[in-house]
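Here the complex is missing a single protein chain, while all its other protein chains stay put.
Just so it is clear, A, B and C label the chains in written order, and each chain counts residues from 1 on its own.
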Amino acid sequence: STGTTTGSGSNGGDSSPAPVSTTLGAATNGVPAAITAAGGTELLTTAKPAGVEAQYGPVCKGSDLGIGKIDFKKDTIGWAQSEKEANPFRIASTKSQVDTAKSKGWKLLTTNAQSNVQQENSDIKGMIDKGAKAIIFSPINSTGLGDAIAYAKSKHVAMVPVDRNITGVQGCKDVGPQLGSDFVEQGRRAADAMIKATGGTANLAILLGAPGVNVTDDRTAGFLDELKQKSAGGIKVIFQQTGNFTREDGKSVTETLLRAHPDVNAIYAENDEMGLGALAALDDAGKSGTAKVHIVSIDGTKGAVQAIVDGNFDAVIESNPAFGPAAQTALEAYVNGDGAPAVTITTDNQYDKSNAQQAITSGTAY
Amino acid sequence: MTTPVLAVTSASKRFAGVRALEDVSIELHAGSVHALVGENGAGKSTLIKLITGVYPLDGGQVRLRGEDVAFASPRSAQQAGIATIYQEVHLAPQLSVARNFFLGREPTRFGALNLKKMNAESAEALRRYGIAADVKRPLGELGLGIQQMVAIARAIEADASVVIMDEPTSSLEPREVDRLLEVVALLKEQGVAVVYVSHKLDEIFRACDTVTVLRDGRLVSTGPTAELTRRQLIARMLGRDAAELDEGNRTRLSARATQDDKEPVLKAEHLTRRLILEDVSVVVRPGEVVGLAGLLGSGRSETAKAIFGALPLDSGTVEVGGAKLNRQTPASRIRHRVAMLPEDRKAEGLVPGMSIRDNIGLAALPQLTKAGLVSRKRVDDIVKTFMDRLRIKAAGPHQRVSELSGGNQQKVLLARLLCLNPRVLLLDEPTRGIDVGAKAEVQALIAELAEKGMAVVLISSELEEVVEGSDTVVVLRDGAQLGRLVGDDITEDAIMDLIADAASEQVEAEEAVSEK
Amino acid sequence: MTVLEKVKFNDRTAVSTWIREHGVYLALLILVVYNVIATTNFVTVDTLQLLFSQLPPVIIVSLGMAMVIGTGGVDLSVGTTMAIASAVLAKVVIAPSQGGFGAPIAVAIIVAVLAGVIVGVFNGVVVAVARVQPIVATLGVLVAGRGIALVITGGALVELFVPFFAQVRLGKFLGIPYVMIVAALLAVIVSFLVRRTAFGYRLLAIGGNRRASVLAGLPVKRTLITVYALSGMLAAVAGVIATARLRASDPSYIGLLYELSAITAVVVGGTALNGGRVRVLGTVTGAILIQLLETTLVSHNAPDSVARMVEALIIIAAVYIQRPTRRSK
Partner (left out) sequence: MTVLEKVKFNDRTAVSTWIREHGVYLALLILVVYNVIATTNFVTVDTLQLLFSQLPPVIIVSLGMAMVIGTGGVDLSVGTTMAIASAVLAKVVIAPSQGGFGAPIAVAIIVAVLAGVIVGVFNGVVVAVARVQPIVATLGVLVAGRGIALVITGGALVELFVPFFAQVRLGKFLGIPYVMIVAALLAVIVSFLVRRTAFGYRLLAIGGNRRASVLAGLPVKRTLITVYALSGMLAAVAGVIATARLRASDPSYIGLLYELSAITAVVVGGTALNGGRVRVLGTVTGAILIQLLETTLVSHNAPDSVARMVEALIIIAAVYIQRPTRRSK
């Protein structure tokens, strides 16, 4: 379909980079034990895609690209957000950058590309023209910013991608340290949670993210692949339709789903917003509650985690967007220090009945 | 006789539910001018459109030099050497005069347009028709009359073997009409077959060799013009006995009592609009008809619009019934029962998608509305009254107005004004494009309205109509007032003299300037 | 002695004319028959319930759009107006502690609808007084409006726990959802406005020939402003309903692309874009057709790309069937 696009495609980030220990995002500090126990903050170094280090090299140093030291007290840096700050993920993502910069006393420019790749290219170049010495950015898609990246390189401006990985560039040669996560893995974990919740038999519907976005493709592929690998043949996928990552579409698609397939009893939503839309539809139909329909979604927003508490969702795979502390620490190490790890794959929390209430009271769910 | 250049046999055409043409045959010969006459809606334009491929024939044949042709589009007809001036000016208003002049046969050089040639040739050609318009100006900015001249020049210059003119003179001045008829004579000499449609019978008798009369979509007669009298022709068109006809109304309408004693109901004074009007004053008493005379583009229409509030003014006042009207909007005039019939029926008058009924009721809407609801009954009543009174020919009040013939469309607009029960009536070309019968009716109607005490401002490109119909005539030139003629002083000669004097004065003034 | 003689229609003409005039009803019929045969569980009360609960916002927005298109204009701002109304609703109804005014829901709805009227009046003034082409004037609001809505809610989706919303979503009268009754009532009112009132008369005249309407002394500016204001108002009502459905104000997405759906419904319903005509029943049927099509495609689990192509084809076909005949100019 057309027009403006995706809601929270997302990815998460309270993490410590693998080889170097850096200050962690606010959310990681004091994570309750129950969350850790549910598979939360353990570092998923093993989840790092094979060959990452071979491809990108272990540590990036700004001086290799001719990037000079930055005086963070005087110079400005830029933050380029990819999508409207209109859902919890994006709000938390920008807030984390802004708050961290404020606490460090850095001067930060911010832009928002409104889901438009061309816009993000010009946003980044525009900030460089304004004198930004480094750019932390959340790419709209895993490629498409070649223009801005080339421009930054030619101006010796440090580039730190967060949230989605940049592919198609040579790590440490085109951009600096990357902080991102593994959407395929998120899909797998969602599948595991679904298998656990349903006991391995269900009529399952998938609410897909926006079409043509790699977050959607990865979360779908990981989920379906995991079902196959765990030979969960009892889980029949009877329906796959896009909900465009929005609550509204999640709701109306679910309404149609309920009429076409009244026997549906499990829904995998590729983000929380669609999951909450599905819940609204189920509620109107008197079918809410995991006893009637199981729901697993990805993101870890407060609303979805609350839905676990209320007994409507089974599990939520987290994508913590608070990249601020980790990214800015990595940037410092990259330009002024000994370098930062080329790729940091973050680990994500996972919420279920056992830890949801705690995640809300502790503020871990954003 | 020679074989005809173009022959139509047994042509028939129906439109959804309407029989427009039935079994009509005509033959066009080289070097001969063939008139097509008939009442509004008789099928003249339809016949032409069948010939030129605008509509497909329902039955019958078209033969060009003995060969069957069925033109799929006007383009093929044009390529076969048939040039046509359609009834309404069919040109592109945003494009320059030169571009319109060359529409469909633009000269190119190495694939590129030869603009120089276009400008020069069109200016030259138009000059031959007495028009010195700036050919680079958009056509739409020029008056309707000039637009019509451009359309004529365009068609005639196309080197065709058949030239068809559907009411070419409806917006033209006598002077332009003369020039056009000269051109027609020239075409005839060159061996072109000409079709000439007009409601102005003088022109038919002056220029045409053969005349074909259509009535109700059927052929009434074809024969040499010379064998017919004017009276006979009218009788055939109307389908009545020549003897019953009283051609009436050709002389000055009854010498009405002078109105000088009455207070003027309309006082429009010192109307001025930069570049368009300069200090024009029009004063009309109840029962008086004031004619506006002038050449094409002299500012008559603009004067009427200024009075009606449809043209912003730089200065000047409009008073109706003693009340000064400050708001320069048509709505304020209509509230004071001033009504105007616009010159350009299609662009400014009709709402083509609406029915006859809705078109008639439009201006009187406030009177026909109670608590925001339109009273269907009152609309139906008033529409019936005026359709009867003006003898509007239609399938019924719910027929779409765009399907009517020109004369009946004009009557619909008149009906719209009359149901306002106006005190002041501004009529810009009220008889443009309407047939003799309807024209006489409209003229009689104007006289009748004036008799009942309505104040009328009359504009007509037929000088005769102004002379015969008016109690007072205001003569304009280039947006300025040249003089006023009253009562018996009103003659065609007197008007033309006024204009000519002004013209020569201007030439002198210009010469004086250039001598310096 | 008139030429205008009624000729008996021969059957072929009659049929083709009927199809031309009523193409949208035919299309809807075909789609329903197809569903009855091919879609499992189609012939159930649920199907109707589903349609009835999803349709009202589209129908309501399309009604306003139909009037605007009747004047020869177009209102690209309706989707954004829905978002603005939704944002205003949220702002007014949520508790002061969360940055709102904590007003009762009735007040909030009134204020939200008023906000829609204001947007509409703005459009109307730009179109009627400043004489900017409607597509451009309303494009301005389309471009700027969501920004405004986001500013009002402070950026994000705002969840609304309003008991009244449950009524809006679930309330029924004789098995018909309230919102559908509201939509139907509004359709009747708009139909009445267009066909029976002086306002509707003027609207059509302006759409048919604006210049002639000025010269006929019609209050053209006032009428145009009213039409756009009504469109804004109806969009706001749709925005309120959409908000109730979602239980949240989501200014980024509420009403997104509704302008396209509404234009499509109007056009598929047989109203030409050049003005002078408004077909209310056709518009409603057009909206139903599009929604049912969407539902059908989703029910059959059609991939998104196929669904879009089918939709496009149906739209073009419907407009093609109903195109004006060659004869009429």
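Assume contacts are C-beta pairs under 8 Å (C-beta built on N, C-alpha and C of every residue); 3 or more make two chains touch, one makes a residue touch a chain.
Everything numeric here is computed off the predicted structure, so don't read it as measured data.
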- Could you tell which one of C:113, C:141, C:220 or C:284 touches the chain left off the display? C:141
- Task: Specify the residue from the set B:70, B:92 or B:226 that touches the hidden chain.
- Result: B:92
- Task: Touching the absent chain in the whole complex: find that residue among A:77, A:101, A:135 or A:213.
- Result: A:213
- Given B:31, B:60 or B:140, the correct residue touching the omitted chain is B:140
- Query: Where does subunit B touch the missing chain, residue by residue?
  - Reply: 52, 54, 73-79, 84, 86, 90-95, 99, 102-104, 106, 108, 111-113, 115, 130-134, 138, 140-142, 146, 274-275, 295-297, 312, 344, 347-348, 478, 503
- Task: Write the list of subunit C residues that the hidden chain touches.
- Result: 126, 130-133, 135-137, 139-141, 143-144, 146-148, 150-151, 211, 260, 263-264, 267, 272-274, 304-309, 311-313, 315-316, 319-320, 323-324, 329
- Interface with the unshown chain - residue positions in subunit A: 1-5, 84, 109-112, 114-119, 121-123, 125-127, 129-131, 140-144, 146-147, 150-151, 167-168, 210-214, 217
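Just so it is clear, only the chains that are shown with their structure count from here on.
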- Between subunit A and subunit C, what is the separation of their C-alpha centroids in Å? 36
- Message: Counting only Cα atoms for the centres, state how far subunit B is from subunit C in Å.
- Response: 43
- Touching at least 2 other chains, the residues of subunit B are none
